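A protein chain is absent from this complex, but the other protein chains hold their places.
Order as written gives the chain letters A and B; numbering starts at 1 within each chain.
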Amino acid sequence: MSRLPAAGGAHLVVLRNVWVHKGGTPWTMALFSVYEPILYLLALGVGVGALVGRVPGVDVPYAAFVAPALLATAMMNSALEETTQTVYGKLAFDRYYHSLLVTPVTTRGMVAGELLWAVLRALITGVGFLAVIVVFGLARSPLVILAVPAGLLTAFAFGAAGLAAAAYARGWHSFQYVQLVMLPMFLFATTFYPVTVYTDWVRMLVEALPLYHAIELSRGLALGEVGPGLLLNAAYLVVFGGVMLAVAQSRWATLMAR
Amino acid sequence: MALIEASGLEKGYPGTDVRAVAGIGFQVERGEAFGFLGPNGAGKSSTMRMLACVSQPSGGSLRILGQDPVTHGRELRARLGVVPQDDALDLQLTVRENLIVYGLYFGLSLKHMRARSAELLEFAQLADKAGERVEHLSGGMRRRLTIARSLVNDPEILLLDEPTTGLDPQARHILWDRLFRLKNSGVTLILTTHYMDEAEQLCDRLVIMDKGLIADEGTPRELIDRHVTREVLELRFPPGEQQQAADKLGGDVEVLPDRLLCYADDGDAVQARVTELGLQPLTALVRRATLEDVFLRLTGRSLTD
Partner (left out) sequence: MSRALAYWLFRYRRTWQGTIVVSVANPLLFLLAIGAGLGSLVRGDVEGVPYLEFFAPGMLAAAAFQNAFIDAGFGVATARGRERVYQTAVATPLSPGAVMGGHLLFIGLRVFVGALAFVLVMAAFGLFSSAGTALAVLPAATLTGVAPATVVAAWAVTVTDFPRLNTVFRFVVMPMYLFSGTFFSVEQLPAALQSLMYALPLWHGADLCRSLALGTATPGMTLLHVAYLGALAVAGVLVGRATFRKVLYV
């Protein structure tokens, strides 16, 4: 009567998360997730943007320059939120995954399911923020619509990293270290200004950050400046996400085998 | 062929050199209730996790339903029901949702689970709590819900790790009653406990575990007959006088920190002798021998040590 669920039951893990959130429609979720980036867009994009005018070298209004970066970081944050603290709580305190262990859901299925869910959450955020960009009149090219799938790649990469971090965490305080990495990355990975403001060696450091590539990809598409460089950015995210996923899978396998 | 066959089964954990399970062998037949009785750290949960196909044996052989749990873990888990020592319920879901979502994990359909969850809620006497969040349930209700949850897939074997620890006597009896019904409906029960009365009530056959090994195996009656007498006289003396009294009394006497246990087929006769010898115990009680006495005999320690 009961068949073994396919894909290690990954879709069932997603279904469970949808179930928990069933009180909120995708729109209220999106509203919550885009609220903070909208504030930043208004304060920095519009407010400080008025002092900047057009961004030198890129030659677009400042707000249009910042918006795609905020789209990428918003989608990244959605994926991270779902995979770090939320997952850690279910892992360490609710012992949710241990209760799954005795079902036909596999450990790989759990990891894949949580990652899929994180990407879904990011999709909701991305669609919401894309609407904001359009309403604010910040869309410079029809290709801006592709910034959302690009953001899914970002969400995949950071979601995988988040799942690895959750499995290595030794307590809530461990996530302070995640913050310690994420805040500088958010501030310096060319969210607010082009990479050309940096001296050469800082520039090389910044270009090694995954968020830099996420932002390049998002901004390139949103501003309609498509070139082969974007493929490189995408490839970076795929490789980074793939490595992180492998790390997460192996760490989860050890953790759950104990 | 037996449902479960284990021989030389071992479990060690990486990073420690304790052997949680140090080579045990046993068989469980279809339809019986099989118990693991032992104190804290005996290796009961470690054994149960191997039986649940979530922990790889470090040595020996184990076959469940004729299959190898390492290579066929997933298929086997679909046929097992597991009640872990900690409930591990989904705190973000309601009582009913816990059952439904858990059923989905087994590949059961939503439609099926809607009907099945109603039955299970009835079985666990939780129908009136169906819409409540698990966080708001009492310990006993959570335990019943965990047992109900383990039944979503109509398991052939139900593994229960300390099903009644932490419950009040009434809640315990309700649970025993539910487990008894399951057994009568043909489910094979495997449970661990540190309660003697529970083992005597529920188990057709049991093993006594201590320090990762099986000390003995049999029906509760067999174990009692084999290791202890029919009756036990419990005597309490003022501190310091116990050993002296035991020496005087002679015979089959166990000296515990707080009391003496005198094994005899006729407890009243021993009590008479106590009076004859002029010993004046603070209290004296004749009772039937229990598994606790068996355990004491086999390990030299009481369960509460």
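In this text, a contact is a pair of C-beta atoms (placed from the backbone, for glycine too) under 8 Å apart; a residue touches a chain by one contact, two chains touch by 3 or more.
Computed from a predicted model, the values in this text were never measured in an experiment.
Participant: Please work out which displayed chains the absent chain touches and list them by label.
Facilitator: Listed by label, the shown chains it touches are A.
Participant: Among A:Tyr62, A:Trp117 or A:Phe240, which one touches the chain that has been omitted from the display?
Facilitator: Of these options, the touching residue for the absent chain is A:Tyr62.
Participant: What does the interface between chain A and the hidden chain look like in terms of residue numbers?
Facilitator: The missing chain touches chain A at positions 35-36, 39-40, 42-44, 47-48, 50-53, 55-56, 62, 176, 180, 183-184, 187-188, 192-193, 197.
Here is the rule we use: only the chains that are shown with their structure count from here on.
Participant: Which whole number of Å gives the spacing of the CA centres of chain A and chain B?
Facilitator: Computed value for the inter-centroid distance: 47 Å.
Participant: Going by the contact rule set out above, which residues of chain B touch chain A in the complex?
Facilitator: Contact set of chain B toward chain A: 13-14, 52-56, 74-75, 77-78, 80, 82, 84, 86, 88-93, 97, 101-102, 104-108, 112, 153-154.
Participant: For a test of understanding, state which residues of chain A touch chain B in their complex under the given definition.
Facilitator: 1-5, 9, 12, 15-16, 19-20, 94-96, 98-106, 256-258
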